[in-house]
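Next up is a structure, given as structure tokens.
The full complex has more chains than appear here; those shown keep their coordinates.
All chains are identified by letter, namely A and B, in their written order; residue positions are counted from 1 within each chain.
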Amino acid sequence: MRRAVYPGNFDPITNGHLDIIARASTIFDEVVVAVGMNLGKSPMFTAEERMDMIRQACSHLPNVKAAMYTGLTVVFAASQGASVIVRGLRALSDFDYEFEMALTNRRLDDTIETVFLMTNAEYSFLSSSLVKEVSSFGGSVEGLVPSVVVDFLSRKLR
Amino acid sequence: MRRAVYPGNFDPITNGHLDIIARASTIFDEVVVAVGMNLGKSPMFTAEERMDMIRQACSHLPNVKAAMYTGLTVVFAASQGASVIVRGLRALSDFDYEFEMALTNRRLDDTIETVFLMTNAEYSFLSSSLVKEVSSFGGSVEGLVPSVVVDFLSRKLR
């Protein structure tokens, strides 16, 4: 059985993330969406809220589960018995950052392979921070995020 | 009549910005230089000071005016009756950011088109933050910013 970890902040999960999760779920036997709790920047949503949104948005994908982690991604992946880290690439991705992370992770644990999938072109401009910015100015994010996230955002911004 | 909005922080306006404004003023009937007041980071100059510098630097361009705004750029553009958002591209631009913004704005309001103009090559390295950094270390910014900005900077840094 091949298990993959898909790490990120998911603050909140977008339709671009969901697109990658769905693709990964057809390639790997199990996908663990892993909410990182490391970043210094204060997130809009707590890790529990982010997990909650992921679970609801992925409820139609039986081989996907959500988890929280802190520390090194490769250590978490190994602890889950995963041999693959999944990352999404957009045409507008920060390739340098993605490559730095992947090469570092390989150096830290070369038994875990980073695999890049390509997001749907219509989501090429989409990021969590964009969703938060548009939302905070009262713009609609319907179609950019799962409907559960629309609810969470409107509650948070009320 | 075609009105265009040129949004930015202009903290302060540089000769690169001025170059784009002058070019836009020959293509569109009216250009509104729109000073954004959204950003979390604290600017060096108040929105009023930034407007003041823009007005003085553009006094030779009769179809250019300055305005402040908060919230979504497309909403401001629509409120001004503008059908075009102008952005400058430098060879060293952050294309990804520009594309993300343009695609997002299109999604929020597809009646407003983003139009990119190219800065003069001699300004390819020029940015407001660079001007502030060089100034704060006592370097000269003559030739990089309109002369009114030289005055504002020296007063601010005194």
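Note that in this section a contact is a pair of C-beta atoms (placed from the backbone, for glycine too) under 8 Å apart; a residue touches a chain by one contact, two chains touch by 3 or more.
All values reported here derive from a predicted model rather than from experimental measurement.
Engineer: Report the copy count for the entire assembly; 2 chains are displayed in place.
Structural biologist: The whole assembly in this structure file has 6 copies of the sequence.
Here is the rule we go by: only the chains that are shown with their structure count from here on.
Engineer: I need the rotation angle between the copies chain A and chain B from a CA superposition, between 0 and 180°, in steps of 5.
Structural biologist: 120
Engineer: So, what's the distance in Å between the C-alpha centres of chain B and chain A?
Structural biologist: One centre to the other, that is 34 Å.
Engineer: Please name which positions on chain A make contact with chain B in the complex.
Structural biologist: So the residues of chain A touching chain B come out as 92-94, 124-125, 127, 130, 134, 137-140, 143-144.
Engineer: What part of chain B is in contact with chain A in the complex they form?
Structural biologist: 38, 71-72, 75, 95-96, 99-100, 102-104, 107-108
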